[in-house]
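Can you keep this structure in mind? I'll have questions shortly.
Now for chain A:
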Amino acid sequence: MHLDHSHDGPSAVSADAHRPDGTRRALRVGLGGPVGSGKTATVAALCRALRDRLSIAVVTNDIYTREDAEFLLRNAVLPPERIQAVETGACPHTAIRDDISANLEAVEDLEDAVGPLDLILVESGGDNLTATFSKGLVDAQIFVIDVAGGDDIPRKGGPGVTTADLLVVNKTDLAPYVGSDLERMARDAKEQRGELPVVFTSLTGQDGVAPVADWIRARLADWAA
Partner candidate 1 sequence: MSLTATARITAAPGGSLPVLESDGPLALRRTRTTGPDADARVTVVGAMSAPLGGDRLALEADVRDGARLLVDAAAATVALPGRTPAPAHYDVRLTVGEDAELRWLPEQLISAYGSELCMRTTVQLAATARLVLREEQILGRHGEEPGTLTTRLTVHRAGAPLLDQELRYGPGASVGWDGGAVLGGHRAVGQLLLVDPDMADKPAEPRLLGETAVLTPLAGPAVLVTALAADARLLRRVLDRALDDLTG
Partner candidate 2 sequence: MRRSALLVLADGRFPAGGHAHSGGAEAAVKAGRITDAAGLAAFCRGRLHTTGLTSAALAAAAALGHDPYELDRAADARTPSLALRSAARKLGRQMTRAARATWPCAELDALAAAFPRGTHQPVVLGLAARAAGLGPEDAAHCVVYETVSGPASAAVRLLSLDPFQATAVLARLAPEMDQVAERAAAAARQGIDHLPAASAPLLDIAAEQHAAWPVRLFAS
């Protein structure tokens, strides 16, 4: 046995920005939000939009094992070795916030297996409005809600809506059909979030994920700086 680093060395500290060999690790972005708001579809669209320029991997945290991972595999947004599912014991919010050990194993395994990576997207299983990612796991987090879930969600707030680094209001194409008031959602979100950004997306449209992809590119520029 030998010691390859001191006891307070990098790999014991989950949020450290460097890998054990001293190189900068990938930017980790969490995506959370209620069931059905389009998290997995957003991840898939982001992979398609960014994969030509960036080395990407995805970790999913399903309620039922592997469901979201299977969706991404079926849609072939990334090669299978770049997608890893974390099993969450029926509590995805625990795995992304209270006990992040399995997710940290997953992101490090991905960097070891297919790295070096620029970006790892960590998707939470569909959860409630209180679910947020631990800062020990991700560097930035996106909260995805949709207009069909009710236009009062931004007003209700909750940690996801108020503190996420980016709030995505998805499925704007459905607004006329479900009677959601997009302006009101924008106003309420501004009130809850102050200067934190909000984007509106419709993934059915051409390049619908562009506002989110642009935001991630900006975070990557900051990360690499």
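With respect to how the candidates were assembled, all candidates are chains of the complex that A comes from, given by their letters.
To be clear about the criterion, contacts are C-beta pairs under 8 Å (C-beta built on N, C-alpha and C of every residue); 3 or more make two chains touch, one makes a residue touch a chain; residues count from 1.
Because the structure is predicted, anything quoted here is derived from the model rather than measured.
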Candidate from 1 or 2 that touches chain A, complex-wide: 2
Residues of chain A that touch candidate 2 when the two form their complex: 1-9, 11-14, 63-67, 86-91, 94-95, 98-102, 104-105
